[in-house]
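I'd like to ask some things about the structure below.
Complex shown without one protein chain; remaining protein chains in place.
For clarity, chains are labelled A, B and C in written order, and residue numbers in each chain start from 1.
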């Protein structure tokens, strides 16, 4: 099992580009093939292949015993995944939209995340909770959230947010092999769905072999000297686009993709901030008491003397509205990012 | 109805000190007497009077129709409170421990908090969700959390955390009269229960008349020039004790009690930080992606040039353990606060 | 007994709902062809159509007054129409306009009309507890108003529904739960997710009456619902009803239904409750001309609503910051402090 095998296989693989959804499924299928204990449960994951194509084709290869449609009983089936994991299996359980967490949060938080600690380490809960996040397609307040901060705040779960097909595959292998509960949050807009076009970034070359990406290593997507932009998920691509625009203005932005929120790669953030002196955090979650505050706080704790300005862009503490002009207003756009960087650079 | 009537009534009332629980109940009873639409629901709130004495005596005065014991079905009865509030009543619904939020978070978040916005303001949800928070009595990971950050992160609810009897009463009046959903988080250790002794701070003089305390106004509990300590709930009292200790060392700490997290009184924090140049945030919630990060971020956004050092004390991203030495280790103590302030002052 | 006037009203509501959704399909597909992009066109986002469910909305709501509360699920149009939700403003909402029911904030899964006490939740079964709460409010206020919660057969395994049955039962609340059994929960046939073919059996474990209407015969629905609503109004407590309906379309627009046997799709389309009710009307002596007139009126109303809605202004982006609270805090600090209002 290769780790960060990008270099080794790059030559052979650059031709083969995958969507993020295909990359995710490839990792799941590999693990299911190689470990009888891995199985997957969720609503509409069998015949439908997952509403966001997160399980396409798995039913055909593995059958209904290992690719299980379940009743719309998130408490029961996520809790059952906990029980199966404690019994030594390695379930993957999908929560169709992260917005539905509220019907099952006790199993997610009080059992899945805490049982390892509460049992003093005598129990493990090796399960992966996959869930679709994000807006930009006008699905309104109960179907458009990311809730990154909500999950990252509560200790005991590792929280993964891939932004490219390459990362999606490597992080999924890591998630399934990890002995701890992992919440794997995939952004709908990045999956490469025919009916919800992705930006160009997430579709990448993906090695055929399995490989893992360690948790807690942010990816510096673009090296730059002037402003540090820390972000994740969909907004990695918006930040990269903004950085291209800014090049023309002679502003050299560094863009950091966190990739995992728990563990969080504070060192990479601090190194960058010490270099640029300015920090913009961009997030698709609600602004207050969430990801943006935490990143700014870590920068302030670790590099206060080097910091000359901080700024953040996130959902401005409103539920996510339906109508296009309203949703566009609250979700940070490429131009918003570029403008904020310009402000910071002044 | 008086607003901030402390001055007016102080003379007459200073003799009458109440525990926080008595003050809360007094406000609830006043509102129930004066508004037929106010009623209260919860587990063990009738004959028992609330496990933490949050409803003592209400059954006797108002009877079972208005003081309703409910099945252990938090989704059903909190959702019913939403429905009754939308129908024009003003329910108070108790979630016995905030730790149980996970069995009912969909009603709390997707309905109670969002329906006002999702309906474009055509519906209101004038309800109060009361809930007990906090540790310090060795009740372990499923019964000791505050979850301040979890609730404050999700827009649509006002979040109130009283630290004294005076505030508890005034904030409860405000909460019940407010047309919006209010989450009223009372710390068990502050209630003045015979079986869980409180520190000396929370029992205060409380006017007999009704009065309101506006949301979004932090209380500067102690004016000081050297270090700003921002905190809430139980830790207001620990911070005050630490400040007394620090006096002997010639360190003059300013202590700010947030009182409400949503809305958050950023101005008071910034004014203080501009004066002292240093900031310590003390919280009983998990450290990362929560209250401490947000306060530090707001200080960094608003007063970066004035800031020479920041620091925080919170639960170090572990579930709350049972055994006394372990729980003591993770919940910030008075000495921890004093030590942190000393560090900052150096 | 459900008289001919009520049947005519039901028929009009059903025709309105069906035609409305047919027209919504056209409007929804604007900008989405040839390549289907869910976020394109005048109506973006998910759209769950209820063609084949009309008998349940009309048959139940015919017994309701404005002060009765209805909570709908993610597939709410036929129910909203039968409950008397303002069709123009509902349409404007679906088009995301300023004058929409929710000023463009809710969209089609989140229709709120306080004038007729209608609300929705897009989360499975989560309309049930608020319906129980509306019933509780009615009881406390000594009115004889009732509440009705609609849900799909896929929702009967969800805690929020099951808990609500008990809470309603123990307080004898005036609430009726209506399961619309269209055989499918997205791609999952009901026998894959529960052992109980008749969802109204769920009532048994709570000592509640449960009744199933085995076809989408609007008259049969109206009779069963009439009893349940009367029972509730008379203070005799809740009832659980299941109605067999049909899903004539995909789960939502864009669903290719690859999982669904051809024969099942055909079967759903053959059983048309609207035609059946027209026959019932005829047998009550209503003429074809009368029926045509009702249809025309319904179609006109739909066209009017759509025409009106499309002329309405889009909301100003700044409105995104309004309505988080009914009573917004004085301090601007709520929405992110000095950096609030991100974009």
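Worth pointing out:
Here is the rule we use: a residue touches a chain if its C-beta (ideal position, glycine included) is under 8 Å from a C-beta of that chain, and two chains touch if they have at least 3 such contacts.
Since this is a predicted model, take the numbers as computed values, not measurements.
The hidden chain, counted over the whole complex, makes contact with A, B, C.
The chain that is not drawn here is touched, among residues C:38, C:176, C:203 or C:324, by C:203. When the missing chain is restored to the complex, the residue among A:40, A:95 or A:264 that touches it is A:264.
Considering the full assembly, A:79 is the residue among A:79, A:233 or A:293 that touches the omitted chain. The chain not shown here touches chain A at positions 39, 65, 70-71, 73, 75-89, 91, 103, 106-107, 110-111, 115-124, 126, 155-156, 158, 178-180, 214-217, 262-267, 298, 301-302.
Interface with the hidden chain, as seen from chain B, comprises residues 43-44, 46-48, 51, 69-73, 75-76, 99-100, 102-103, 136-143, 194-197, 287-288, 311-319, 321-333, 336. Listed here are the chain C residues that touch the chain not shown: 157-160, 162-163, 166-167, 169-170, 192-196, 201-208.
As a working rule, only the chains that are shown with their structure count from here on.
Annotation: 32 Å between the Cα-based centres of chain A and chain B. Averaged Cα coordinates give chain B a centre that lies 39 Å from the centre of chain C. Counting partners per residue, chain B has 75, 103, 106-107, 110, 117-118, 155-156, 262, 264, 298, 301 as the residues that reach two or more other chains.
Contact with two or more other chains is made by residues 100, 102, 104-106, 110, 121, 123, 126, 159-160, 324, 334-335, 337, 339 of chain C.
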